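Just passing along the structure, written as structure tokens.
Every protein chain but one is kept in place in this view of the complex.
Which chain is which? They are A, B and C, in the order written, and residues in each are numbered from 1.
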Amino acid sequence: MLYGLTRAGLGDIGSDEQFLKKAAHYGFEAVDIDALGLIKRHGIENAQELLRQNQMVIGSIGLPVEWRQSDAVFRDGLTGLTEAAEAAAALGCTACCTYILPSTDQKASHFMALATKRMRIAARILDAYGIRLGLEFVGPHHLRTGWANPFIWTMEETLDWIDAIGEPNVGLLFDAYHWHTNGSTVEDIYKLRADQIVHVHINDAPDVPVEDVLDNARLYPGEGVIDLPGFLHALHHIGYAGVVAQEILTQMAPSDSSETLLNRSSKGFDKVFQAAAIRRTKRGDGE
Amino acid sequence: MLYGLTRAGLGDIGSDEQFLKKAAHYGFEAVDIDALGLIKRHGIENAQELLRQNQMVIGSIGLPVEWRQSDAVFRDGLTGLTEAAEAAAALGCTACCTYILPSTDQKASHFMALATKRMRIAARILDAYGIRLGLEFVGPHHLRTGWANPFIWTMEETLDWIDAIGEPNVGLLFDAYHWHTNGSTVEDIYKLRADQIVHVHINDAPDVPVEDVLDNARLYPGEGVIDLPGFLHALHHIGYAGVVAQEILTQMAPSDSSETLLNRSSKGFDKVFQAAAIRRTKRGDGE
Amino acid sequence: MLYGLTRAGLGDIGSDEQFLKKAAHYGFEAVDIDALGLIKRHGIENAQELLRQNQMVIGSIGLPVEWRQSDAVFRDGLTGLTEAAEAAAALGCTACCTYILPSTDQKASHFMALATKRMRIAARILDAYGIRLGLEFVGPHHLRTGWANPFIWTMEETLDWIDAIGEPNVGLLFDAYHWHTNGSTVEDIYKLRADQIVHVHINDAPDVPVEDVLDNARLYPGEGVIDLPGFLHALHHIGYAGVVAQEILTQMAPSDSSETLLNRSSKGFDKVFQAAAIRRTKRGDGE
Partner (left out) sequence: MLYGLTRAGLGDIGSDEQFLKKAAHYGFEAVDIDALGLIKRHGIENAQELLRQNQMVIGSIGLPVEWRQSDAVFRDGLTGLTEAAEAAAALGCTACCTYILPSTDQKASHFMALATKRMRIAARILDAYGIRLGLEFVGPHHLRTGWANPFIWTMEETLDWIDAIGEPNVGLLFDAYHWHTNGSTVEDIYKLRADQIVHVHINDAPDVPVEDVLDNARLYPGEGVIDLPGFLHALHHIGYAGVVAQEILTQMAPSDSSETLLNRSSKGFDKVFQAAAIRRTKRGDGE
């Protein structure tokens, strides 16, 4: 598995160049970053060179098409999707992810039908570029009632939805926070196959009842109560060898410097990976 | 279009042989009948001969697989589905239909994902036999709250679901009763393409507010308030040339003789087709 | 059915504006035109206005993505495809077509697998814009051996390929010339359903043995030996009510003026449609 970062939780880390350089300096091997933006700002060759210099891979791009509103809005995003996919492919990125809000103001059954159709189109386009689509279930209880009608929030429901979409390149974005807020167990991970997982996020949760965990009250890995060693060990055991990216959503932006936050993140990763008894290997070492 | 019958509304019409013979006698050209049962009871050649003698086609068979419960129950029905499809194909039937209850005790979004996957499998199997799958939306208001969670009941929602299923051989079973109870209009039919319709049912409704129409309080065509001439004229206009089958669901079995009921049905068909200004042609006349 | 034109066979007919105006003047109701180019040159509102002024619809756009070479080349065309589809949809066009060369220098079986995958992607993208994909089989015998390995060239093979692609919005571009060079009959058309046809081309062939008909030796409708009345009558009978567009491919550009050629085309259409006993109706008259 590869140590990965998103910008969430790192404060004002600065330009792409600084983000990549600092990530590498603190021992990270992957970043979730906007590939198209990177190319637009730097040109394709410089973007590739930036990644190469820092021995950095892109863990995932975000799905740039709006699939939660109307068919017309979805359609308007498709040109942007092909462009984003082309950029990601040019930079060697093979994952594109989006999250599923656990409730909706739309009629839930109808929205599920509409979203299924849209996801099939998005998946098919991404597949043309060799990119997989990762769907992230979102567990915090307050979001389940945040909109009028319950949608889906469990791993099982999401796997069933992936079956309904029916495209070979769709899988989970599996986030430790949502695993925790679902009250799921290590045994639930053992039931997965590695190829069902497109991308992984980690972060930690405060010691409050699961029902009270807020989506934007996340802690750094190793600083909370989530069984991250169990989580990582199980993922490793089933053969997952991809990126594990930190994503720390908080109400207030952290006030520490990016260096301090990166150092904290790096120590957190070392702590939970060591506790998971995963010998860390560099990419390509044949993990 | 072909005049069609189901057994619903005809009283105790007796054996297959009698049903087919009487249907033909009263001017009907199609019946919705269990093709596999017909073959089991008569043998394949006699079943074909029975249809030929009465110049009768089969409008549709019912989908014999249970798709509303668990994956395991669904799967258990698949062998029965291939057998039923084989029987239908042997008797020249090209439609297989099921209805969609407008509410469910399952979580609506999750059930929609599960049902989508199951319908894709059923559609693919039927396609191997040259058979289309018709989905019937069910409009009566009391059924929308008959179970805990709203599912889907409109034509538009059903067309969106058909898109989500994504198989070329899936379309609507379009029932005049559900069109009426949805408060739909002739203009809504004009927006359809003929190939989106797999099968059609007609029947009539009492003169009560649309919200109070009960699913099992159906009247014979021409005896109620549904604009069946408008319904049929619009279907004809968009190019629908298939079977239109009567389905009269009532709380109490009708007490009249089958002959009386057939006569009443036949007169009802003539009335509404004439009012629709549809010149009736025999199958194959190039309607 | 609507009288339609492509630019092929009309000489130097000039700008979009002139093409649309002259087409209308000579009684045509549809043109096959590059929707995206039209919008780029005129702006979207002027493009819509140009069509409205001339009471003209767009019959079909050409598929702008190269699907016959490598996966990489195909992929490079996808952004152009979304843009073209968006433009077509904005101008009310619902068909996008491509032709299938009947032989290939690639290994035929492998190319069929690759092309199937690519067509599924293209179809899915077009579907997001409400556009159907028409595949044109190409019959002339000299092209069947024009490249090393035979591919497909019959209606039946093409329908089987459409089944393999498996998307609901894929059908035939049905060209009278290829119907003729396949030695097909009116009965073959009767076996089709209208919804299997996305678009129709007509033109005529010289009185030479079918094996010797060259792809670029086409005549104007009514000037050759193709049974166009039978072709059109059968299409009308099965319910096809879309565009029938002239496409005259010739070795030498015609030397007559566009006006002369349009007049000749118009007379040809009237001749073969009258012989087909098709009462011509204006769009929307409820044909």
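Keep this in mind: contacts are C-beta pairs under 8 Å (C-beta built on N, C-alpha and C of every residue); 3 or more make two chains touch, one makes a residue touch a chain.
Note that this is a predicted model, so its numbers are computed, not measured.
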Among the chains presented, those that the missing one touches: A, B, C
Touching the absent chain when the full complex is considered, from A:42, A:68, A:142 or A:237: A:237
Selected residue (touches chain absent from view) among B:74, B:111, B:177 or B:220: B:74
Absent-chain contact - pick from B:3, B:28, B:111 or B:129: B:129
Touching the absent chain when the full complex is considered, from C:160, C:211 or C:256: C:160
Residue numbers in chain C that touch the chain omitted from display: 107-114, 116-117, 120, 149-152, 157, 160-161, 163-164, 166
Touch residues of chain B, complete complex, unshown partner: 71, 74-76, 78-79, 81-83, 86, 89, 120-121, 124-125, 127-129
Residues of chain A in contact with the chain not shown: 163, 166-168, 193-195, 237, 239, 241, 286
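We take it that only the chains that are shown with their structure count from here on.
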Arrangement of touching chains [line / ring / star / complete / other]: complete
Distance between chain centroids, defined by C-alpha means - chain B, chain C (Å): 36
In chain C, residues with contacts to at least two other chains: none
